[in-house]
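Let me begin by handing over the structure; questions about it come next.
Note that this complex is displayed minus one protein chain, with the remaining chains in position.
The letters A, B and C name the chains in turn, as written, and every chain counts its residues from 1.
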Amino acid sequence: MKKIGILGATGYTGEELLRYLSRHSEIELVFATSEHDAGKALRDLYPWLGRFRDSHLITGEQALNVTVDLVFLCLPHGESARWGEKFLTRGVKVVDLGADFRFSDAAHYQQWYHQPHPCPGFLAETVYGLCEWYRDEIRGRRVVGNPGCYPTATLLAALPFLAAGVVAEGPIVVDAKSGVSGAGKSPTRTTHYVEVNEGISAYKVGRSHRHVGEMEQELSRRRGAPQSLVFTPHLTPMSRGILAAVYLPLREDLSGDDLQGILQTRYAGERFVRILETEQPSTRWTAHSNLCLLHAERISGVPMALVTSAIDNLGKGAAGQAIQNMNLMLGFSEEAGLL
Amino acid sequence: MKKIGILGATGYTGEELLRYLSRHSEIELVFATSEHDAGKALRDLYPWLGRFRDSHLITGEQALNVTVDLVFLCLPHGESARWGEKFLTRGVKVVDLGADFRFSDAAHYQQWYHQPHPCPGFLAETVYGLCEWYRDEIRGRRVVGNPGCYPTATLLAALPFLAAGVVAEGPIVVDAKSGVSGAGKSPTRTTHYVEVNEGISAYKVGRSHRHVGEMEQELSRRRGAPQSLVFTPHLTPMSRGILAAVYLPLREDLSGDDLQGILQTRYAGERFVRILETEQPSTRWTAHSNLCLLHAERISGVPMALVTSAIDNLGKGAAGQAIQNMNLMLGFSEEAGLL
Amino acid sequence: MKKIGILGATGYTGEELLRYLSRHSEIELVFATSEHDAGKALRDLYPWLGRFRDSHLITGEQALNVTVDLVFLCLPHGESARWGEKFLTRGVKVVDLGADFRFSDAAHYQQWYHQPHPCPGFLAETVYGLCEWYRDEIRGRRVVGNPGCYPTATLLAALPFLAAGVVAEGPIVVDAKSGVSGAGKSPTRTTHYVEVNEGISAYKVGRSHRHVGEMEQELSRRRGAPQSLVFTPHLTPMSRGILAAVYLPLREDLSGDDLQGILQTRYAGERFVRILETEQPSTRWTAHSNLCLLHAERISGVPMALVTSAIDNLGKGAAGQAIQNMNLMLGFSEEAGLL
Partner (left out) sequence: MKKIGILGATGYTGEELLRYLSRHSEIELVFATSEHDAGKALRDLYPWLGRFRDSHLITGEQALNVTVDLVFLCLPHGESARWGEKFLTRGVKVVDLGADFRFSDAAHYQQWYHQPHPCPGFLAETVYGLCEWYRDEIRGRRVVGNPGCYPTATLLAALPFLAAGVVAEGPIVVDAKSGVSGAGKSPTRTTHYVEVNEGISAYKVGRSHRHVGEMEQELSRRRGAPQSLVFTPHLTPMSRGILAAVYLPLREDLSGDDLQGILQTRYAGERFVRILETEQPSTRWTAHSNLCLLHAERISGVPMALVTSAIDNLGKGAAGQAIQNMNLMLGFSEEAGLL
């Protein structure tokens, strides 16, 4: 039994981590923190919770004194790295669900998050926790930057084609739709039921969403050259789910079968990535799971592929992938707790 | 008082026409048809209806004997033209909410609808009823092809830039999201609440949706050369609304202000098209209205504009625009019944 | 043209008032206030607004200097009466959408709102603005307390049976379901999309909701003796609508037809109250309208009637009924702006 802690257990990703961890037979939860709700029992916040329901939230400071093998960080960026450093220097492994450990280059981080990286010394050690692409590196590391929700959906769709060398020059256009839990648990005008219901709208269009940074890092790494991205996120009237429509300029005259074949070959044997043969992925099929569903089509008459990708933003896009990373880091079966 | 009839009054567009017509002080409803529900009172289908609530549905055959000035056709394509012809030859004006009178070329119609046009002789007379672009032609005509919902949202966004000559070569990518009423009132697996809720998915991707035909017709007409289109419709968990994200390759290095200026200039004085200065359009703001909300942004670092366009698919995308066309054809104020 | 003002125009009821007023041809809007957003144009808050879109919000203090015939108060209770008094003493008519003028007895008000009434001197003049029951009184008054949303749905269902003398002793049970706009526009945990979606729950059960006070006042008045009420409101995953299930103990062995007959007789000729013959009312049919839909059934084998009542909480339950009251007070057609 490994000892696990959660820093920031009262947001939607913290809640989802508790859900997954409660089904994981090889771990025990030694703490869950909340600066605001410290002292409350988890059952008071999550009436549905079974295992762990009688645990009480503690503060981050109190957590520093608890013996623990691995912590999940569900904190705002900046905060995340500061707390991560404290645990890393205590010999504790870290999966950061925030942005601070997703970059290999502190300057690149600063460009997108408009502040110096709080502990750049650890960036050389971190790995981008997209399990299907960095599995071997993740196994040996003590710190992993869990990918963002939009990047997970986008990269799982686009990277196989970049790796196969079939993507032509020019920007990749990603038109993505997210459920409201992606906007966080803080009540705002934007997340009010009446403002969301019956309304879909774009936000932070073009290249202004922070996730563009980590997507370009990974797209460019795979291409071996700078890859630009046009990214349009949309807030969609649903609680969970991301659907990304990824428009790839094609170098060659590939058929739909060719494109599907590239996905099938790359993800053969993967447990959490599935290629749909004839249907378009729906976010509904990924809800409450760690799945990514993909489908590729050739646009007739235009040298372009459309790859659609569906995930649960709280599952494969956050807590599910974080558990998958934990499983790799601690030597468990990669699927433990995730089925 | 002009006499108005509706052919096919029991679908969502027929219902919405009744809603708008009941607020229109210069018309009277002389019939509404349904082959399936003939004999029923309108109040039995629409408990909310005030005016017209005691009218009874009749069959199409019965309607042919009623004196009427203008009929709305809310029928499947093919059917639409066949009934349209009968009324036109009786001297009745026709607004077709189906596809049959949207094309100027019978071969182009056949390419997209896979059947010969039922009455090609009338195509020379018809006009594409996008009011803000064909207002003068509509005024004099006796038959108008009311545009499809996706085309309305897309064309109002894209045409000003083609007209201004700023769109570069290459395909225009349109990623569009529609509420479920766009899929019609027939209960199917696709429209079942449980299948729709929490699920967004693409369908008929690339160039396979029938609306591509009329969009390319109008885009090409405005460019003065063939304009290709990549079109991805999505079914979205909401009852109403279309949001189109229109990605335009740019010929010149235009700023966001330049792009907004093109929209503002083109639609100055238009009552139903509004340019949002700082916010992104949401479908929520267009529900139950004949409005189209637009916003344009320049994608930084890439020669591309993103124009977002929101309408109510049953309003400006169907019944609202049909009323606007009727108003033009019958010499009413263009806004009558629509405010 | 009468001059109309709105105190508190940025909540959901203020917004809905603007929507209705913009269709009303006999009024002009002379001000709309917001302490928080004073200075902004209405179009900035309501991109869909046509008429009035270029008006600018002012403060309440500024509004006191504007010549106006009637003001709508959309303010918190307490605040409402304080501002109402200022306008009444200036000779301006007042429709209060808050609770302060719904009671004829200051002590009764204090019992439910836990504060002394701010201007008890006006209570003798006020009338409970349930138009179908107090039409004649409303016509002559200068101040009307517009009923709450739950009370409107409940009272329109229950009062005909109390008036007919067929309700037996014992509590009336009302199980009511409300859309989220009834909880106001302030973002809270309760109104967060993710907390609402897929969740229905009761709140303030038994006799703890403030609306119980005005409902018992009106039920008892009609019975001519104290009538107790068991009231369970529920927050329901929808933006608009109230459905009330009203369980009435019956004095006599009445049939379903008898019960429907009592409703039909009482509301014969009413424009905004409709009795459904065979179907159960759905909130969907009342959305964006001033309608109340009713249906009564006899429970077989038990001396009880079930009356179901649907309204739009922002329509007949707030802004619609407020307009109806204004129409009565200013001598307009009762339906003006409401169709």
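Going forward, a residue touches a chain if its C-beta (ideal position, glycine included) is under 8 Å from a C-beta of that chain, and two chains touch if they have at least 3 such contacts.
Worth saying up front: this structure is predicted, and the values here are computed from it rather than measured.
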Thinking of the whole complex, not just what is shown, which of C:Ala163, C:Val230 or C:Leu330 touches the missing chain? C:Val230
Hidden-chain contact residue, picked from the options B:Leu42, B:Cys131 or B:Val180: B:Val180
Option touching the unshown chain, where C:Glu169, C:Glu198, C:Asp257 or C:Glu277 are the choices: C:Glu198
Missing-chain contacts on chain A, rising order, are 22-23, 46-48, 50-51, 198, 271, 274, 276, 279, 281, 285-286, 288-289, 291, 293, 339
Residues of chain B (touch criterion as defined above) contacting the omitted chain: 12, 180-181, 185, 187-189, 191-194, 196-198, 237-239
Contacts of chain C with the absent chain, listed as residue ranges: 171, 173, 175, 177, 179, 195, 197-203, 205-208, 228, 230, 232, 234, 236-241, 243, 245, 247, 280-285, 287, 297-302, 304, 306, 308, 310
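Heads up, the rule we're going with is that only the chains that are shown with their structure count from here on.
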Interface numbering overlap (same over half, different under half) for chain A and chain C: same
Would you kindly tell me how far, in whole Å, the mean C-alpha position of chain B lies from that of chain A? 39
From the mean C-alpha coordinate of chain B to that of chain C, what's the distance rounded to whole Å? 36
Junction residues of chain A - those touching two or more other chains: 197-198, 237-239
